[in-house]
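Provided herewith is a single structure, encoded as structure tokens, for subsequent inquiry.
Just one protein chain is left out here, and the rest sit where they should.
Showing subunit A:
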Amino acid sequence: MEIVVRDLEVVYQSGTPWMKKALDGVNLTVPGGSFTAILGVTGSGKSTLIQAIAGLIRPTRGIIRIGSHLIDANRKQTADVRRLIGLVFQYPEHQLFAETVAKDIAFGPTNLGLPQSEVDGRVKQAMEWVGLDSELADRSPFQLSGGQMRRVAIAGVLAISPKILILDEPAAGLDPKGQEEILSLLKRLNQDFGVTVILVSHDMDQAVRYADRFCVLAEGRSVLSGTAKAVFSRADILSSYHLELPEITRFVQLLNRKLDPPLPEDVFTLDELERLLEERRKKRELP
């Protein structure tokens, strides 16, 4: 299911001295089944954009089209669109509330009005996905570690079985291993189940490793978007908005100072880089 955002504007607290134009003409296309990363520094409007897509904030101008559903300044999102979209907020573990892990995860599917057996099945499935031991189902979520709580919260959204999964910095504040696990889970949901994933991040390295499409926000505008190659070849634009290139790209650039002919700069995984370097070495040894 494709998401198209055109000329989106969101103004907070209009008519007061705290008025703030958080989004100012954002354009974005998220192809169905893609893994799209939304990048940008703090305050660039990332969270606002995804909340507008999820129908939690009404735009002041512009349109958002999700499949065949349309939202604009006058049209509120209906419940049937809402259930297509799963939104994981920043620090989602701060929204846990139920007595047990299972009950908290069941909140979403229960609100959908599913029968109890179906709800139980989904809770089990979601816990398995996020790697939570089934023994934890009857524990209080507040007795778990921070990383486990994060997983419970994410499971709570997965249990809705959304077609589009949007996550606001889901890895923030986790240890590197925990980050890796959450992001590979997203990749798996994207590849194996065709879930469209939108990942908000300010970590270029992480984004480039998992996403296949990118959208860079700066000061409430979309300044760059497209494939990794299209976005990360524009170091000039990125640096003018205080964004760095991914570490791997900077590394390739560093190598290229010594290499002739240079390596292509659109290498975004270590495996790929390793393969290229290996090829070169073989070529040199052959003659």
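Operating definition for what follows: a residue touches a chain if its C-beta (ideal position, glycine included) is under 8 Å from a C-beta of that chain, and two chains touch if they have at least 3 such contacts; residues count from 1.
Here, contacts and distances are computed from a predicted model.
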From "dihydrouracil dehydrogenase (NAD(+))", "4Fe-4S dicluster domain-containing protein", "Energy-coupling factor transporter transmembrane protein EcfT" or "Hydrogenase small subunit", the hidden chain's UniProt protein name: "Energy-coupling factor transporter transmembrane protein EcfT"
Residue among A:3, A:157 or A:267 that touches the chain left out of view: A:157
Contact partner of the left-out chain, one of A:1, A:63, A:112 or A:174: A:112
From A:57, A:185 or A:237, residue that would touch the chain that is not displayed: A:57
Full-complex contact with the absent chain, from A:87, A:152 or A:224: A:87
Interface with the unshown chain - residue positions in subunit A: 12-18, 51, 54, 56-58, 79, 82-83, 85-87, 89, 92, 94-98, 107-108, 111-112, 142, 156-157, 160
